[in-house]
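Of the protein chains in this complex, one is absent; all others appear in place.
First chain written, first letter: the chains are A, B and C, and each begins at residue 1.
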């Protein structure tokens, strides 16, 4: 089974998720700059989620680049990841429209956590079908980022009881941590070809 | 005629159907967890339909993998399938927003039934254009799943007069029946190559 | 310039147009079958437009299959066609929500007419860039369907002053006329390869 359609379908879903999120930026009634002020938290919430979807697209791109064929469990693990990502527009809008209130911030974190777990499951499904000596297995290595992220999301979810802003800070830190491009896969690919 | 564009177009429509369904999860006004409670049936309805669209995408993927070229009737049979699938967001939302009431549950089943018939027609159109000795023909075999599903949908539609929950149970059972990946096509392909 | 991205972009826009049209089927408040009755004209309007978008996708598919490379004017002629097709959801909804009233029916026809002209312009742009001896030029031949359709649309638009149902009848006839798959291109391709 080729991976072309899996990539195309995932690209489609991710592209639509990004653009559906922007629909929450509802057109204001006034025509002054003041009319935009209530949209600021919605906008910031959009920016955060845009970066997260960008990171997922980017890493998904790299991960499948290191994959040769696609098995049944991989197809379903991928759909499972897309399911959690499809909830981003909902949690982004709920958090943004309520100026980063505690509960919506926690629920946002829960969906981030579930997406991280789903991504990890997809990675395991690919490694299982490609074999222990696969490019992906070698590239992932200790995978400290993949292990640290869920813990940080849990910390953020817990911190909303005390301060939702601390949770936001953690979400931003995790995003920045991943924004640094994941060169592991590229490095292993180059080494093998060399 | 190549099958690339047929796959791309179908992927696009399916990706949008999935993400349009999630728009029915309307952002609640409150900021407490209680505000999410009325969304539970909408969410469950979304999960069920997400799995169904996933199954269709998965089987469509496998079916076209075993197809070599695409004729006029196949193009239209595929559009016919997409038409019924495009009604999923409507029936999913109607059923979810009314907490699985009898009539919306029956209408949900009717659209499932029509999609199943459309899928079967597409399969027949492909076999007709590929020939009796085609990979797909051999792979499909007795096709008990494809024959049992419409009967089960009919049973579910009828059961809504008595208990809509029984209908939901049947919808879940049919989904689980298909979730088991359809290895028939893979098996036939492997055998031919061997 | 390759035609791959032109096809992918057009597929994306057409897939979204189809699924945006279905959003006009607004979820009713009641849970009885009666609640669906007011949706019947909206549904019929959707079916008509779905078939038209399907025809455009189908013919676009065939036309680009017979095209080798894509020039600047072709890119813009294609965007021009997509522009008119992008107005389908608007005219479909306006016509459906007003039970096929005269003016919305006429405006629906105007957009059909503009799309037909845009399609013809795209065809001319491709022939101009491929040359007079191109597959497309030979395949199109006298192009009676392409010439009859705009005239029939004009007739339908005019007839709305007298009877909007006559206009609907003409729209259905033109759709049926095109539903018969356009085998001209396939035939010429087969002949050349033979």
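The definition used in the following text is that a contact is a pair of C-beta atoms (placed from the backbone, for glycine too) under 8 Å apart; a residue touches a chain by one contact, two chains touch by 3 or more.
Just so it is clear, the structure is predicted and the values come from calculations on it, not from any experiment.
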Subject >> Sole contact to the chain not displayed, among C:102, C:121, C:154 or C:179 >> reply: C:102
Original post:
Thinking of the whole complex, not just what is shown, which of C:44, C:75 or C:179 touches the missing chain?
Top reply: C:75
Subject >> Among C:89, C:109 or C:150, the residue in touch with the chain that has been omitted >> reply: C:89
**OP:** Name, in rising order, the residues on chain A that touch the hidden chain in the full complex.
**Re:** 7-8, 11-12, 14-16, 18-19, 22-23, 25, 27-28, 31-33, 36, 47, 50, 54, 57-58, 61-62, 65, 179, 181, 183, 186
Subject >> Where the missing chain touches chain C, by residue >> reply: 1-2, 5, 8-9, 12-13, 15-17, 20, 24, 72-73, 75-76, 79, 82-83, 86-87, 89-90, 93-94, 97-98, 101-104, 107
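What we mean here is this: only the chains that are shown with their structure count from here on.
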**OP:** Quick one: superpose chain A on chain C by CA and send over the rotation angle as a multiple of 5°.
**Re:** 180
**OP:** Report, in whole Å, the distance between the mean C-alpha point of chain A and the mean C-alpha point of chain B.
**Re:** 26
**OP:** Compute the distance, rounded to whole Å, between the mean C-alpha positions of chain A and chain C.
**Re:** 37
**OP:** Note the residues in chain A that touch 2 or more other chains, in rising order.
**Re:** 12
